[in-house]
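After the structure tokens below, expect a handful of questions from me.
Every protein chain of the complex appears in place save one, which is left out.
Labels run A and B following the written order; every chain starts at residue 1.
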Amino acid sequence: MATAALQVLTANRLVDGDVVYWRAGGWVEAFSEADVFAAEAEAKAALAAAQKFVTGNVVVNPYLFDVRQGADGVAPVKEREIIRAAGPTVRGDLGKQADGFAPAPVVHAADAILSATVRKADDVSI
Amino acid sequence: MYRYDEFDAAFVKERVEQFRYQVERRLTGELNEDQFKPLRLMNGLYLQLHAYMLRIAVPYGTLSAKQLRMLAHIARKYDKGYGHFTTRQNIQFNWPKLKDVPDILADLATVEMHAIQTSGNCIRNVTADQFAGATDEEIEDPRPLAEIIRQWSSLHPEFVFLARKFKIAVGASLHDRAALKYHDMAVEIVKNEAGETGYRVWAGGGMGRTPYLAHLMHDFVEREDILAHLEAVLRVYNQDSRRDNIHKQRIKILINAIGPEEMRRRVAREFEEIKAAGTLQLPAEELARIAAYFAPPKFEKLSDEMPDGDADFERWTQTNVHRHRAPGYAIATISLKPIGGVPGDCSHQQLDALADLLDRHGMAEIRVSHEQNLVLPHVRKKDLPAIFARLKELGLATPNAGLVTDIICCPGLDYCDLANARSIPVAQKIAERFADLDRQHEIGELKIKISGCINACGHHHAGHIGILGVDKKGVEFYQLQLGGSAAEDASIGEIMGPGFGEHEIVDAVERVIKAYTLLRKKDERFLDTYRRVGMEPFKNMAYLDQLHAAY
Partner (left out) sequence: MPLIKHGTYAEDGFSVVTDDAALPPGGAIVSLARFKKERETLLARNAPLGVRLKAEESPEALGDDVQRLSLVVLEFPKFRDGRAFSWARMLRTRLGFAGEIRATGDFLYDQLAYMTRVGFDAFEVSDKITPELLQRALKEMSLVYQPSADGRKTIRQLRAGA
């Protein structure tokens, strides 16, 4: 079963340290709402577009990480990102898992992501 | 305990405003993240997995009721209602916002607290025995010297951009409860043959990916010369350490590279020069002046009999109550390792309740130990039952001090950006497996220490049983080390062999402990048995099931 590597772009918000995910040229707090890149070119384009938010002092350290398509939707491959998306496994009452972020499958077509990114490039608020 | 005078207070206040300006400049982009990072680290602020993390200094692990209340307040106002006590006696908050941190620091300053140099490549919190001033087996209270070192090292202009972090501990007891030999530098208060008190200085210990035990730098430094000697060590380190490979920049690497003798020679040269200049001499009056802050409370004349209590109380006194220098008094360990809880965590309710407890029983201080527990240093024995009862209500009366469920554990992959594996769930599962108190007493003293990555913040190298979490092809794996110790019999644990999966590790630990119970002689602790029989029997036992499965 050969599947292309799916990727999501993430960063931490500078002002409060919150974990955020790239969506349509901006940032969201829920992993379930993040853009999923099916093609390397789209992923790289998003990472490049994200740099504006670094120099704009909105986020720090944006990076791409692998996700995979599961039965219930897209989930991170690495445990680190699973925990980062939800919160500490030892405190279910803390972090995003407690703020009601329910995972939902989100896979965008490559074209839609590219155009969305281009359209929102000027909007530096999240 | 130490009380700020106008100078200390002004210093901390100005530091807060300095950091406030740095945050401003970061938010406007005048400072980029690469520039800001060392500056925020030197104010205790990390960026972790979920959020920022603020590490607040608890100098030599001493806190007052007022400070406990402020920590509770900060937990509520700026964080998520709890704090975490660390293996360097500090407290960490896991969810502060960058924009709030200057205000948090300003609040801390009102109770004589700060986050100065709790991270970064500089001199860190100076730690000391949590039984200081209360134990009957110390030469003197190590904390006055620790306070003097704290002041000397605060914003020391020459040593703010060292090659790596620099951790200092001070000890004064036969029993080392401060892990001296694992520190970058340690000062041991000793007496010479003439009965004079002076300082033995060690350097080059450290945990991390390559653990080392400290080497002797000077056998007996005269009292007034101690700061000169410490400065000499720091100067040689700052000048001569590598700067080309972040993994090779601790002082332990330098001393291992040039050898302890050459290090002593370089230090001696600086030491002679600094002494000759005379500007860093520590006059006896100054030491006495600081020592006066640490004078113990006036001990009442009380019966030394242990009061009666129920079975739970009796059990608790067996492990968590320790001998005090004054008759009628005791030292009490407050376990922050409830079975199934997160080791070292303390809720805001508990912090406030502990403050009330201190006040109710006329206790001025509480201590933090590097084993992530709290300690009441001066408890009237007659107050023990009431205190125990209250601790029980608060979930702080687990009678497991020094036993197998008293586990040191780093935050691990649940919290930490550097981690490779989770550590807390392993601690919880081990504790649950061994929850039965009779069984714990059967096993006796057993220090398990767990780290979620090679940075070793859980001190796994110094565990009787050390556990290191690694990432093996995306799966959490755990390596066992046996025979480590952070006490006066310091040793580095020996790696057993291939690791165990997350579902296997608790069984493996149980088999190792079983091997101990089968092999031990009378009165032998786990550590003693291991040192007598070596790794082989433990290894065979640990891998038993795996061998069976293979065949």
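What we mean here is this: contacts are C-beta pairs under 8 Å (C-beta built on N, C-alpha and C of every residue); 3 or more make two chains touch, one makes a residue touch a chain.
Remember, predicted model here, so these are calculated numbers, not experimental data.
Colleague: Just list which of the chains on display the missing one touches.
Modeller: B
Colleague: If I consider the whole complex, including the chain that's not displayed, which of B:T62, B:N121 or B:Q350 touches that chain?
Modeller: Looking across B:T62, B:N121 or B:Q350, the contact with the absent chain belongs to B:N121.
Colleague: Just one of B:Y2, B:Y60 or B:W152 touches the chain that is missing; which is it?
Modeller: B:W152
Colleague: Quick one: say which of B:E17, B:E196 or B:D310 touches the chain that got left out.
Modeller: Of the candidates B:E17, B:E196 or B:D310, B:E17 is in touch with the missing chain.
Colleague: Residues of subunit B in contact with the chain that isn't shown?
Modeller: Counting only subunit B, the missing chain is touched by 5, 7-8, 10-11, 14-15, 17-18, 21-22, 30-31, 35, 38-39, 121, 151-163, 235, 238-239, 243, 273, 277, 279-280, 286.
The rule is short, and it goes like this: only the chains that are shown with their structure count from here on.
Colleague: With centres defined as the mean C-alpha position, give me the subunit A-subunit B separation in Å.
Modeller: One centre to the other, that is 37 Å.
Colleague: In their complex, what parts of subunit A are in touch with subunit B?
Modeller: 12, 14-19, 54-57, 60-61, 77-80, 83-84, 87-91, 94-96
Colleague: Considering the complex alone, what residue numbers of subunit B touch subunit A?
Modeller: Interface residues on the subunit B side: 26-29, 33, 47-52, 80, 95-99, 342, 413-415, 419, 422, 424-425, 428, 471, 474, 476.
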